[in-house]
Each structure stands twice: as C-alpha cells, then as structure tokens.
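Of the protein chains in this complex, one is absent; all others appear in place.
We call the chains A, B, C, D and E, going by the order they appear; numbering starts again at 1 in every chain.
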Amino acid sequence: MAESNPTALVVSAHSADFVWRAGGAIALHAAKGYDVTVVCLSYGERGESAKLWKNEGCTLEHVKTERRKEAENAAAALGVHDIQFFDIGDYPLGITEDAKYKLVDTMRKVAPQFILSHSLDDPYNTDHPATTKMTLECRMIAQAWGHNPGEKILGAPQLYLFEPHQTEQCGWKPDVLLDITSVWDKKYAAIQCMQGQEHLWEYYTRVGKQRGVQAKRNSGGQAGGKPVEYGEGYQSIFPRMVGEL
Amino acid sequence: MAESNPTALVVSAHSADFVWRAGGAIALHAAKGYDVTVVCLSYGERGESAKLWKNEGCTLEHVKTERRKEAENAAAALGVHDIQFFDIGDYPLGITEDAKYKLVDTMRKVAPQFILSHSLDDPYNTDHPATTKMTLECRMIAQAWGHNPGEKILGAPQLYLFEPHQTEQCGWKPDVLLDITSVWDKKYAAIQCMQGQEHLWEYYTRVGKQRGVQAKRNSGGQAGGKPVEYGEGYQSIFPRMVGEL
Amino acid sequence: MAESNPTALVVSAHSADFVWRAGGAIALHAAKGYDVTVVCLSYGERGESAKLWKNEGCTLEHVKTERRKEAENAAAALGVHDIQFFDIGDYPLGITEDAKYKLVDTMRKVAPQFILSHSLDDPYNTDHPATTKMTLECRMIAQAWGHNPGEKILGAPQLYLFEPHQTEQCGWKPDVLLDITSVWDKKYAAIQCMQGQEHLWEYYTRVGKQRGVQAKRNSGGQAGGKPVEYGEGYQSIFPRMVGEL
Amino acid sequence: MAESNPTALVVSAHSADFVWRAGGAIALHAAKGYDVTVVCLSYGERGESAKLWKNEGCTLEHVKTERRKEAENAAAALGVHDIQFFDIGDYPLGITEDAKYKLVDTMRKVAPQFILSHSLDDPYNTDHPATTKMTLECRMIAQAWGHNPGEKILGAPQLYLFEPHQTEQCGWKPDVLLDITSVWDKKYAAIQCMQGQEHLWEYYTRVGKQRGVQAKRNSGGQAGGKPVEYGEGYQSIFPRMVGEL
Amino acid sequence: MAESNPTALVVSAHSADFVWRAGGAIALHAAKGYDVTVVCLSYGERGESAKLWKNEGCTLEHVKTERRKEAENAAAALGVHDIQFFDIGDYPLGITEDAKYKLVDTMRKVAPQFILSHSLDDPYNTDHPATTKMTLECRMIAQAWGHNPGEKILGAPQLYLFEPHQTEQCGWKPDVLLDITSVWDKKYAAIQCMQGQEHLWEYYTRVGKQRGVQAKRNSGGQAGGKPVEYGEGYQSIFPRMVGEL
Partner (left out) sequence: MAESNPTALVVSAHSADFVWRAGGAIALHAAKGYDVTVVCLSYGERGESAKLWKNEGCTLEHVKTERRKEAENAAAALGVHDIQFFDIGDYPLGITEDAKYKLVDTMRKVAPQFILSHSLDDPYNTDHPATTKMTLECRMIAQAWGHNPGEKILGAPQLYLFEPHQTEQCGWKPDVLLDITSVWDKKYAAIQCMQGQEHLWEYYTRVGKQRGVQAKRNSGGQAGGKPVEYGEGYQSIFPRMVGEL
C-alpha cells in the first residue's frame, strides 16, 4: 500500500531550489520507492525570475503561473510524489504563524524519514536561512504532544542541508556525498524545465560532476573508490544513531 | 578465512584511552566479526599512572609492565584481534619518523574499514591531538603509491574521533552515536581492568548512559526511539559516500 | 532589610528548565542570602508535557495548572524568592513587544547581580535560543535611560548560559564550573517535583556528577583539587572586570 | 553632473554610529567626489542619550531634536551628500516591512558602490546586528527584478562592517584598514558635534590611532610602510572581484 | 631593467600544486610584467605520482625527473620567471631548519608584492598546511633585522591561500575572486603538462568556470556584472591597507 512507503520531505524557499540543490536525492529516493513531498514556500516570483520580468507587461500572476508550471514539470521529471506551493511571497519570504502551522501539518502528515532544506547561512539570499530556521522550528512544534493533541507526532528525522550557490560564503560543509549517477538524466531533465534560469544549467551540472569526483575519492582515495560520476553534498544537523560504524 | 574479515584500527595515545573512549565500538565490531587492531603509542606510564607512582620504589619499567598487563586484559575482554605497543614514551609522546612509518605499516597491513583516534584539540592533554595529527599524516603516507612501492596502498578509511574527557573544552562535536548496549558488559569488564584509574570507572559509565539517552532521543524524539541504554559518540573527519540518505 | 539582599534573575523558556539546568545555582545563592527571581516564559505546556497529554481528555488548561504546581513546588524546594509565569505559550514561544517590556520591568525591579538563561544555539529546541536572544535584547533596553525615564536603569549584570540537553550540538562551552555539592539535596528535591519528566531525573543527576568531577579536576588536576561532588556548568557572555586574577 | 558621481551608502542604527565608526570613510570618499548618503534608522533617543535624559523634564521629542541636530552637524562636517532619518525608534529598533521597503528604495536610488553597516554580532547592543541583518535583506530585495518592476535594480555592492565598541566580543575581524589621515580633522570635528557623548571622543580618537599604526604595519612591516596616522577598520562580507592581486 | 619589475612568490608543496591552484594568477601577473618565482618544496614524487609508480621498475629518481620536467614545462607555459625545486621529500614533507632558511633567502631575494600558498587546513593532505605554516614562519624570519644582518629585509607582503581540492573540508573561504579569463589558455596549456594526473584536468577546468561565474555574480549580481569566464579564488591572511574602499 502507498501509505507504507518510506517518505521524505523537501522544504524549498523558492520553486526552483529543490531542483538545483536536491534533484538527485529526490529522483534517487523516488526510484527506491520513497514518496517524496516537496514544499515550495514561494515561487521565487520576485527574486528569481529575472528573465520573465524583462518582458514588457509582465505581471506577478504571470510569473507565478510560469514558475509553477516549471516546478511541476521538474517535479514530474524527478518522480516527486506531491508538490505543494505555499505561495507566501519571496524576497523576503512572508513567514507567518499560519505558514508555520501549515508546514507542521505537512511534516506530521508526511512523517518523513528525513528532511532536506537550505544552508544555515547565506549572505546573498536571506530567504534561504530563513527557510531553514522555519523548518527547525516547525520540526520542534511537530514533535510536541500538545500541538493538536491526538495527532500522531513527528519522530526525529534528520535535517540535511543541501548545497547553496557559493558554499564557502555560506559556511556550508558537506558531511555526506550522495551518489546520484543513476538518476542524473532525471535531474538534468528537471533542470531543463527551469527555462528562466538557463544560465544555471551548466553551473549545476559542473557541481554534480565535482561532487561525483569527491564522492569517488572519499570512498577509496588513490586506491580507487566507487565509480561515481555525479554527486550531491549534504550537511547533517543532528548526530545519527547507528548500530555499526 | 581470517584475512577476509572486515577490519578496524584504533590509535590510542596512552594504553587506557581505547578502553574508556572506544571500548564499546571495539567490542561491538569484534562481535560482528571485525578484526580490530589497537595501537597504543605509549603506556601512559608517566602521565596516567598516578596511583602506581604513589607507591614507594616504583620504577618506569614496573609501571610499563603493569599498564601493559591492564591493557592486554582489557583488550581480551573486548575481543581485540591484535594489540600493539609502540612504547614511544608519554607526556609528551616521543613521535619520530620511525614511529610514523611503523604506524603506516600497520595501517597498510590492517587495511581498516575505519580508524578511531582522539579529538583534534585538548588543552589538558597535548598528547591526544598529537596522536590525531600523526594519524592523519600516516593515513596520507599510507595512501601514497611511492611509499614502499609494491605494497598495497591504503584506501580512504573514515577517521572517527572518540570522546575526550571534557568534550566542550576540546571542541569535539559528535555526529555519530553508536548503540553499544549489547556489549556494555564487555566494555565495563574492560574498564575494570584499569586498576590504576578506578576513579574513572563510574565517570565513563555515566558517559555511556548519557550517550545512550541521546542516541535514543536522536533516533525517535518524543515519539519514542530505539531502546538504547549505552552509547558512544564519534566525530567524523571526512564526508561519507552514500547511496541513500 | 530584604531590599538590600543581593539578587539574581533566571529566565527560563519552559517551566522546568530552571530546575534541571540551574537548580544548583539557585539553591546555592538562595542559601547565601540572594533573592533569586525566576521568570518562566511558558509552562512548556505543549512541548514538554508529553506524559500529561497521553492521558485521555487532557486540556491545555489542565497541563498549565499541573506544570505551574510542579514549578512552584520546585521553586520552593530551591528557596526561590519570587517566581513569575509570563504564560506566553510555547513551541513556539509567543514573544511579543509586551512580553519584552514585562521582562525589562522585572530586570529593573530585581536589579540582579547576574542573569541566567539558555544557550545561544539549540537545533532541537528553538525556544531556548529565542529566550536568550530576548534576554539580551531586554538587558539592553533595561539599560536605556530613555526607556521609562525616571526609573532606575539596569547595571551590567553578567549573563551566564546554563547547560542545554546535548551540549556539543548547541555550541555551548562552559567557562565556569559551580560547586553545588552543599545544595545537591535541594536540587534533587526540586527535580523530583517534575513528575511529568521522570525520565530526566537520573540524566541530570549524572550531569551534576560529571560537572562535579570536572570542577574537582579543574581546581587541582592530578594533584588533588577541591572535593566537589556535584557541579553545574555555565558559559559567560561578557568579560568580567576583576581586581585580581 | 551630480548624478554621475560615485556613491556610497551608510546604514547606521543610531544617529551617532556613523560618526564614530565610519566618519573617516565618509569624509575621505566625499573628498574624492563620492556622494555619500547616510541613513539613521533611529536617533538613539532612548538608548544613547543618557546625558540628555539626566536633565529634569526631558522629553522624547526634545532628545530626538537634539540628536538630529548633532547628527546633521556631524554630517555637514564630514561632507555627507544626504542624511535621512527613518525615525523607527531604538532600544529596540522598530524594524517593519515599511522600513525595509524604504531602505530598499534608498538603495536603488543611491545605487552605491559600497554599503557600510554594523558588525554581525554584538551582545551589548542587539540593535546593531539587527541593522546589518536588515541591510542584507534589503540588499537582496533591491536586487530583485520583481520588486517594483521597472525600477533599476541594485548591482552587487560590497557590504563593509564598521568597528563595534568592543571588537573581540562581537566577533568582528577587519580585513581592510583604511587610511583616513588626510581627513582626520573632519572626523574629529564631526565627533565633537556629539555633545551628549563626550566620554567617547578620546576613546574613538585612540581607535583611530591604533588602526593607523596597524595600517602602517600591514603596509610595510618592520621595513617601514606607508606613513598612516589614523585609520579605520572594516570587515567585508562578500568576496571581491579583482583583475590583479 | 629586470630588477625593477614587480614580483610575486608561489610556495607549492608538490610540483603540480602551483598549476592547478594558482596557474591563472601566475600567468596573469606574468602577462602584466611581474617576475613570478615558484618554489616547489617537493616533486610530489611519492604521493602525487600514482600513474608513474604503476609502471614496472619505476624508481624515485625517475619519478622526480619526470615530475620536474612536467613542472618546468608548465612553468614555461605560464611565463614563470624562475622555478626552484627544494627537493625536500614529500608525504611527509621533510621540513628542516635548512629548508626554512633557504625559503627565507628566496623571500628576501624576490621581495614579492604578494605570496601564494596553500590553505591553513587539509585533513586529506597534511603537507599542504605544513607548507603554509612554514611560509608564515619564514615570512616572519625574513622580516627580522637580526637574521643575516645587512641584507635587505622583507616588507609585509600579503599571503593569499589558493584553492584546495575539497574546499569546505579545509575550512578555506575565498575573499578574492581573480579574473583569469584572459590567460585561461595558458593555464590550460600548463595543466596539460601534468601528464600523470590527467584525471584532474577537467576537474580544475570546472573549478575555473565556477569561480568565473561567481566572480561575475559578485561584480554585478542580477544587474549584470563583468563578463568573467574563468576565475581563481584566494583567501587573504592579513588585512590590506587601502586609500579607498
């Protein structure tokens, strides 16, 4: 039954972030049978749609419609189970109590094995750390027995931070390198759905290759290592409980 | 055949460190069929044997003999495959080129899946970070094709840092919590071999319990979590390559 | 006269935090003649009362009443001079301008020699750093001559951060170890008032013992040291002015 | 024409901050032909006007008027092109959406080559980091094509953080030392406009001299170096693009 | 006259590091008339020559000869003024007092405007931070009037740290992005001289492109920016003295 599939949740500030930064993880886990839910807090309609705005007569509604289509197409390419658009506005994000409780609801409903979101810091884009802060706050609320008593509370899913645009400026340090070679074609297909940001296609293809080389090296050094071609990096927030090192 | 067992290597500054700090991981992996090799760079004969030195007429040789016996007993209790005493002196450690190449040899011979050693910093005990620094240097040498050409080079084993005495003062932050409940009796038996440091027995028992509570919490939060009673914390140095988050 | 007693202020996110984390400091200073005021921003009614919520028909009011009773009992056991419940809601804390000004008023009225609050960071519980941030902001307001002109302004009390649940994950580093041996019985009596969180009693007893061992060690090393059995750790925010090292 | 002058923007939490911390940079660039705009978010009327408040019958309006006069005089002494008072209140700053959009407007209108603001952290004064956070957020909004479409968007001006009162407590580390020797007389004249904070005049004169010595040393070491008498330190947030090292 | 050219110094742990990491800066400054001196502390003969060692009958001398040839060819392609091979051995570097004084001599003779070397940390390769530590120590000695009195002492050249292989793991954060578009062909020609490490050619080409995109973005954001195609990142150690922001 569908309800017994493992699940994952992605919280994306703008509607394209989940593609560049976590598209491989999404496609990979979807292929493994996970139901992956993506929450886009905004469409990035004001701040990440320069190409559309350069057209005469462009309106906010038009941008949102176009961005939504792109995101839905990308989600389909990645095998996303459910994509939700909170439409809270961007640059800056309009984070309210309501938006928080809506995210808490989603967290409880999805009951994810893990959550993906942005880096803790980003001087270029304050929407990104604001999203992560909100995600941590909502994770806490979703764990509270006294919030909407009677609902099944959230467990303790790991929060993995995906890769920001300029990693070193954001204090982001990956401790996990995920092999996404087997789903690279899907990630690249999703990337190509982002018609408005074509200048980033090759940038994030190169990111994938660099993380692939690093994954290979960290799995075997000069002695060889797993034949990884494309990778994605993640930074974990919480320690993980293991039964073997 | 024994040579096909998985392997692990522990690099311990003084001959009791591996017991307090990594005894659970050793016993657990031994129980899982790993051949675990422990290298004691010194016996802790000068700096960690106060009780013996308080006896009239005590000599360095006597302390070393006693400490070696204790360590061998503890190793037996934990199921250690091989324990090596480099005897390079302590407080401070007498780290030489020879000692380094000896450790490189051991690394290559053992070909460990992972290595355990001390925290990167410790203002109370400079032998601890010196050991870790040496371990990282030797890992690099052991990976070099041009060092003793013809030998099989080392792969890229993770280096896990085990818990120092006062964690916050040493800048140590665990990202892995290992469930050692099933082997706690072995760890406590090994701890009891350390006759000269009885004041630490209950200290490290409490450490085990605290890490157990934390492991439980990180595996399930207020929703429950795995029933862990005893744990050990580790900090990873390198990112890990994974095929699933 | 009572008004000439030295004073201290504790700002606690939820109504049990002051017990686990600062109960020793409170009892110790109360015993020394300090008037200690405790502010509980919330009862922890939603997020830290799982046991109560597991009972059929439990309501928010019931939880608050129970938690208040527990906190008042604990305060009595510790010798607290005054305990105030701001009741601003938890998970997340409902921090408003009004709540801030109320805390400012308390700061001015109490005129504490020092303030105790939470760690600067806590990925598990965002209410904790939110409390510390609020405390720093209110300390600043309370020092302003132009806020409620005519009132006596606050001096420059130290802010000590008490111990979070998983110290290393919160970036908390104690620079002060307080000997609470003489009042341990009071702290443990207060701990036992927390009927809803019995699973934490032994956890924080062990914390007390570990900090005791560390306090002993830092006061004398292998040469001996003060006979401390129970301790509490604190991290100072501000440099302290001294007349002797 | 005036519109072709290079430009700079200073965002000051309280109306005297720009004088102590950035007066040299302002006077220097004004002398070089820059149009420098200063935004004072507040007058520091509540928190930084102790001297005025000690007078009987003092009112908020009176303080604001006095502080405004002082700031305008200082701005004139420094050669400021435009000074704007947002008057959003201080201790704490009353940062609203409106205030943010007003700052965005100013950023777009000024189109500065660089922006100056406060340190990222300040435990003594939470208004300071709040200003910097707001500045980074507004910089992002001002760059968004979809904010007030049709307006010319902001480029990517560097954000330089000027010197806080107790640098080490604020985690502030200067990577730029600006030679302000040629305009020191102007900065000191501006400092003297701050009648209410005379206790700081010599403090910031000494700061200027220390940074001067450091600038000299960093430009030539023991071999000599440029003859700098007065300096100001700045910490850059973004990497700078260069054509030569 | 040659002696009046501006000068720069590169200190490279192994004989290929200067190519991957600083080839652009070298070629660019050579093209601008700088005399660039490169010091290779070792040939990387043991640790960075895997391909050669895989050949039957390979000897250390053979590897060194081949590596030297490659480095000399690369240096020629970049327009290096002088390349020096200290031949102190690698994995680990054989840093001695003699080697230090030799580097001090070179520093004084070259009198560089700036120095380039490795990151401060690198858990994969301890030769890299050892080189930087040595460089800082030698910079200090070269500034001492009492070292070889009578010689002209070194000024205060900036130390720029070039890019390590896995930047985030090395704690390296670039604050300078150098546009190397105009000399990319030279850098790539130099890269192709490294016959033994062909697996890195495309890796460092992608690094160049990513830094180019970032340089463009930091010079103009969404508003445009300088048309940079290839870049190199550097982290400065010392504050820089400037006369204009």
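Assume contacts are C-beta pairs under 8 Å (C-beta built on N, C-alpha and C of every residue); 3 or more make two chains touch, one makes a residue touch a chain.
From a predicted model like this one, the values you see are computed outputs, not experimental measurements.
Taking every chain of the complex into account, the absent chain touches B, C, D, E.
When the whole complex is considered, the residue among D:44, D:146, D:174 or D:220 that touches the unshown chain is D:174. In the complete complex, the hidden chain is touched by one of C:119, C:143 or C:210, namely C:143.
Residue C:175 is the one among C:98, C:175 or C:198 that touches the chain missing from this view. Among C:158, C:192 or C:205, only C:158 touches the chain that is left out of the view.
Residues 100, 133, 136-137, 140-141, 143-147, 149, 159, 237-239 of chain E touch the missing chain (whole complex, contact as defined above).
Where chain C meets the missing chain, the touching residues are 8, 25, 28-29, 32, 113-114, 143-145, 153-156, 158, 160, 174-179, 214-226, 228, 231, 233-234, 236, 238-245.
On the side of chain B, touch with the chain left out of the figure occurs at residues 45-47, 49-50, 53-54, 58, 60, 63, 90-92, 123-127, 169.
The criterion applied here is as follows: only the chains that are shown with their structure count from here on.
A comparison of the A-B and B-C interfaces places the larger number of contacting C-beta pairs at A-B. Between the two copies, chain A and chain E, the C-alpha superposition involves a rotation of 180 degrees in steps of 5.
Taking each chain's centre as the mean of its C-alpha atoms, the one that lies farthest from the centre of chain B is D.
Separation between the centroids of chain B and chain D, computed from CA atoms only, is 52 Å. Counting partner chains per residue, chain C has residues 50, 169 touching two or more of them.
Chain contact topology: the protein chains form a pattern that is neither a line, a ring, a star nor a complete graph.
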